[in-house]
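Every protein chain of the complex appears in place save one, which is left out.
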Amino acid sequence: MKTLVQSFMRFFGSYALACALLIGLFLLTLFGTLASTKEGLYAAQKMYFESWYLLQPLGKLRIPLPGGIALMTMLSLNLLVGGFVRIRKSKRTAGILVVHTGIAILLLAGLVKHLTAVEGYVRLYEGEQATDFVSHNQWEVAVRELVPAPAGGLTSGTEWVVDEQAFRGIHGDETAYVSSADLPFELRLRHFVRNARVLPKGPMWSSDYPVIDGFAVMPVKPEPDEEFNAAAIFADVVPKGATHEVGGEQAILWAGENAPFVVSRAGKQFAIEIRRMRTPMPFAMRLEKFTKEDHPRTDIASVYSSHVIKIDKTTASETPVHIAMNEPLRDKGIVAFQSSWGPSNARPGTRLFSVFSVVRNPSDRWPEYSCWVIAAGMLIAFGQRLLAFLKKQSQNRQVESAQ
Amino acid sequence: MIKLHSQGARRSTTALLTSCLLTLAACQKGDREAVLTRREPTFIGRPDVSLGVVTSEQRFGSRSPSAPADHAPHEMPDFSFDLPSTWKRIAGTQMRLLNFQIQGNEQATCYLSALGGNEQGVLDNVNRWRRQFGLPAIDSTELANLPQQPLFGVPGVRVACEGTFDDGMGGNPIEQAGLLGLIVYRQETLVFLKLVGPKAIVDQEVENFDRFSASLGLPGAGTTGAPASGAASGPASGERNLIHDAPVSWRLQAPRPMRKLGFDVGQDCDLSVTLLGGAAGGVALNMNRWRDQLDLPRVGEDAVDQLERVQILGAEGYWLDLTGSYKGMGDQVQIAEGRLMGAIVPLGDQTLFIKLVGPSDQVGQEAARLREFAQTLRWEDGQ
Partner (left out) sequence: MKRCMMSLLALVAMVWLGGIVQAQTGSSGPEKPERTFAYSKEILDTFGAIPVQDGGRIKPLSTLAGFKMLRFYGKRSMKSGGLAPEETLNPEAWLLDCFFFPEQAKRYPNFVIQYKAVAVAIGLDLETKKKRDRYSYEELAPVRARLDQVAGAAFRKDSKERDLVERQVVNLWRNVSDFEDLCRFTAFAGNPLPTSALDSVSDLYGGRDPELPEFLALAPDFRQRVIGQESGPAWQALSDKIDSMARRNIGGLGIFPPQVDAEQEPEWMAWPEMITLCLQGDPAAMAEVPLMETLGRVVASKNDPAGFEAELSTFAGEIEARAKARGEYARIPMERDFYRYDFFYRALYAFVLGFLLIAFSWLRSGAGGKGSWLVRGAWVFSSLGWVLLTVGITYRCILRQRPPISTLYETILFIASVAVVTALFLEWTTRRRIGLAVASFLGALGMFMAGRYELREAATAGDTMPSLVAVLDTNYWLAIHVTTINIGYAAGMLAAALAHVWLGSFFFGKGRKDSGVRAELSRMVYGVLCFSLLFSVVGTILGGVWANDSWGRFWGWDPKENGALMICLWELLILHARMGGYIRQFGLAIMNVLLGLVVAFSWWGVNLLGVGLHSYGFTEGVGFWLTSFYGLELVIVGLALFAKYMQDRRQLVERT
């Protein structure tokens, strides 16, 4: 047992492993960067850096490689065993220990972010308000109970959602059975299409998917930037408990539709739709005023910022906040950044909207801390070596001039 | 390397690996089950106004039912006023922000206009009106003695004249005419409200004029101040607005002095929509003017009858499609293979010109859209 532990420690603490992992990460980063030009950042990120393994295409071959998560896990292990436990602790290695601590903080921040962080955006015209932020690239299927609105018509009451883990990639005969205790029906989801157009089915084209009400789904080549894709999915609304029986009300759900699919059940109306995933914020945001200045006589924005009212969801108290480029709002674990505006081809006088990137990430500031730790460690370590070098040089020169 | 010394260790490792692989295999393919999680209502941007059960046609068709558009249409609020029963609102012009015909009489009009200027402009304009009636000019002392009446809450001077009205623009003078007007000055702008016409009518309309001027309010949030400053940012507020449905690919230009609407179309084409008062010289003359610009020979009056007719803005107009070498106007770039497509629509009190000009192939591509666009033109107040 002891020898097993020893060999384990020797292996995981070795320079050889460290070098191998560094080369591995280097190559992974290189391939991932090159792939991102074709597949887009999001897809490349998922495939190379947020996976345990991947199959790298090399001509006609597909070579299995460890993914980012595998490599980082091994690296953390190597860092722990080799960089902390097995390393000789002396004055000479003090700086390096500090550096390794900094790197550990960084890796930990990455892990926390990967496991728990959610990112998205909020787009508001002046006067508009949002309670949630919207994901750039993840979908959800939502069921909304429709209740009468005070000003007439219907508006949303309670919502039920299921995220894309349940249905992304569903194809062929596969079905996702989605249900909830409070709803008087269940959903069967089939044929997820990543980017599609829904058009009247005419004789000129054929669709691989069922035709419903004379409309069919035409898949479109997905854009690398997931934000430009409009997903579609087929939904069957079936009575509770009858999920595996044939029949039910069928519909195409499409992200680009004009209005959602609505069913009446148990005396209520429910809207069922596929939409970009929404994550609630602990406060609502209302855009009071958006200002943008261009560099004079150009179309390049020089300064743009938003005056926003932050409305606490529990107390309903309102706080005015100013969000600008490089000056985000940080509150209750949410960070909201002024990231852009639109429409991009706006003429003077067109109504503009402001776009905020929103992120919920507990390890938001850890990289900053790790940076200072690493810098301090390196200054110590390299400073020591530089002084030694300079001392040796002047000694050499003294020796040489004495000769 | 790690040496697995015991068989047990080896077996457990194999078991672990196998189970990992199996789970991996099972994870991706096949049916899934999931639970819908209940959550609080979301609100993003505008309220989610639903129409209830709708047809697939409505959900996927090209024209959405009353679902709110992604951005508010370019609304230009209008002046607010109490319109007297004998007054009829007619089309504004470049210079007239509001324009009314009184008692159905062609010669009797009341209009609102504005100009940049200074304090001195008040006296200058009073005298200009007086000149139009052949009356002698007054000086500042006499100006001070003129009655005061407010317009848009700003104190101004009330002018009344009578006599033979000749505006010096070449129109027929009106004998026994009268004028009632208000001139106010504020923040570097002069605003005029002028009622002019046969004296008999003017005398009858005094009360209406006063009531109207008192009720006149600025567009938007009722801020006091000259409306002229608002004119810089869009079509002159208060003029009868043209509404249209332009294709998304057409880019609306910033307002220009001589056109009602302008678009940049395609790569190099320019579309202008202009309104000119009266007959504007007639269809033939304008057709020839455009033919000149394309270096084409002029044609006679009878060529007008050969033109295709179209219905635009509820009136019959003439559709033109000319190809030639576009000389442009003044310093515009020449287009060797140019094409001009558009319409001339006599509307009675004014004439509408729609003119799309650019390289021949691009104009050809936009032809269908142009026709559609022309059909969507309508007045804001539904007339």
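Each chain gets a letter, A and B, in the order it is written, and its residues are counted from 1.
Note that in this section a contact is a pair of C-beta atoms (placed from the backbone, for glycine too) under 8 Å apart; a residue touches a chain by one contact, two chains touch by 3 or more.
Since we're looking at a predicted model, the values are computed, not measured.
> Looking at the full complex, which residue from A:Pro66, A:Gly110 or A:Pro260 touches the chain that isn't shown here?
A:Gly110
> Among B:Leu285, B:Val299 or B:Ala368, exactly one should touch the missing chain; which is it?
Considering the complete complex, B:Leu285 is the one touching the chain left out.
> Footprint of the hidden chain on chain A, which residues?
14-16, 18-19, 22-23, 25-26, 29-30, 32-34, 36-37, 40-41, 44-45, 48-49, 106, 109-110, 113, 119, 224, 293-298, 300-304, 325-328, 335-339, 357-359, 364, 367-368, 370-371, 374-375, 378-379, 382, 385-386, 389-390, 393, 397
> Provide the residue numbers of chain B that touch the chain removed from this figure.
Counting only chain B, the missing chain is touched by 93-96, 111, 113, 115-117, 125, 128, 168-170, 188-189, 228, 231-232, 255-259, 267-268, 276-281, 285-286, 289, 328-333, 335-337, 359.
Keep in mind that, in the parts below, only the chains that are shown with their structure count from here on.
> Show me the residue ranges of chain B that touch chain A in the complex, using the header's touch definition.
1-5, 9, 28-61, 64-65, 67, 71-72, 74, 233-234, 251-254
> Residue numbers of chain A touching chain B in their complex, please.
3-4, 7-8, 11, 122-125, 128-132, 134, 143-144, 146, 149, 153-162, 165-167, 169-170, 174-180, 182-183, 187, 198-200, 212-215, 251-252, 254, 257-264, 269, 271, 278, 280, 284, 343, 345, 347-351, 353
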